[in-house]
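Just below is one structure, and these are the notes that go with it.
Note that this complex is displayed minus one protein chain, with the remaining chains in position.
Up next is chain A:
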Amino acid sequence: MNFIDEVAEKNRFVDIALSLMYEKYSEDDLIIRKLSDLLFEYSRFYSLSPDNISEKYMFFLKEYKNDVKYFIENDVYYKGPIDRQQYDIALIISAILTEHRRKIMKELLSINNKEKMCIIGVGPGVELSIISPDKADIYDTALPDFTRQYFSKKGLSLNKKEFVKEKIYSNIFAIELLEHISDLDRLLKDIRDSLNEEGFFYTTYAFNVPQRDHLTNLNEKKIEEIFSDIGFEIHKRIYIEHETLVKELKPYNIFYHMKVR
């Protein structure tokens, strides 16, 4: 039994969403299992019961729906405070229960080269759990205490600070991060300068996804112009449509594989 099943026992919404995922995949599915284990560790660290987890998740969803409505009415993302635990829990659970975030996880699982790795912006550790590197440098300006403690036990180097060029890497990941960054040029230049000749930069960008902590909502042309101006060359683009938002927004992510030109 996965820990997410315990949450589902307390929450019919999660129960239905999870059973729909189990119909498509299986109870032994690697992504569900890894993220359910992460949710269990997170709940243990903060002494949260399945009931607490369920409440916080539903509260986040309720606020998110309001934020979507605000965006439709005002054409700008709502800005407001975020409850860190609610947010972390939603990040973990939605990667289990929604197809669009699952597709990002699936793409991460398919990347086999784990040499000289750096991961920027890890939140509660969703991507870290999926990538499961033996060795990596991690940077996050708002690194949660849970992530720092849990993943440092796994031998990773975790830094609660901004990423700046210090070393050279073969693989740099910034997944579900760029839309949270105000000074994209600065970050992207440091990433560019930190990649070796064969190095890959894996990143995503969310279009029309009105999360209150998303600072930018650039269109595809604009973000790709920025990548190009900095000196990146796109090797692969994976389009990931969202199913779980009001349809008129046409929200989607692109997962990019890039190298320095």
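To be clear about the criterion, a contact is a pair of C-beta atoms (placed from the backbone, for glycine too) under 8 Å apart; a residue touches a chain by one contact, two chains touch by 3 or more; residues count from 1.
The rule we apply is simple: contacts and distances are computed from a predicted model.
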> If you look up the hidden chain in UniProt, what protein name do you find among "Putative ABC transport system permease protein", "(2Fe-2S)-binding protein", "Cobalt transporter" or "Acyl carrier protein"?
Replying inline: "Acyl carrier protein"
>> Applying the definition given at the start, please give the residues of chain A touching the unseen chain.
In response: 12-13, 16-17, 19-20, 22-23, 61, 65, 98-99, 243-248
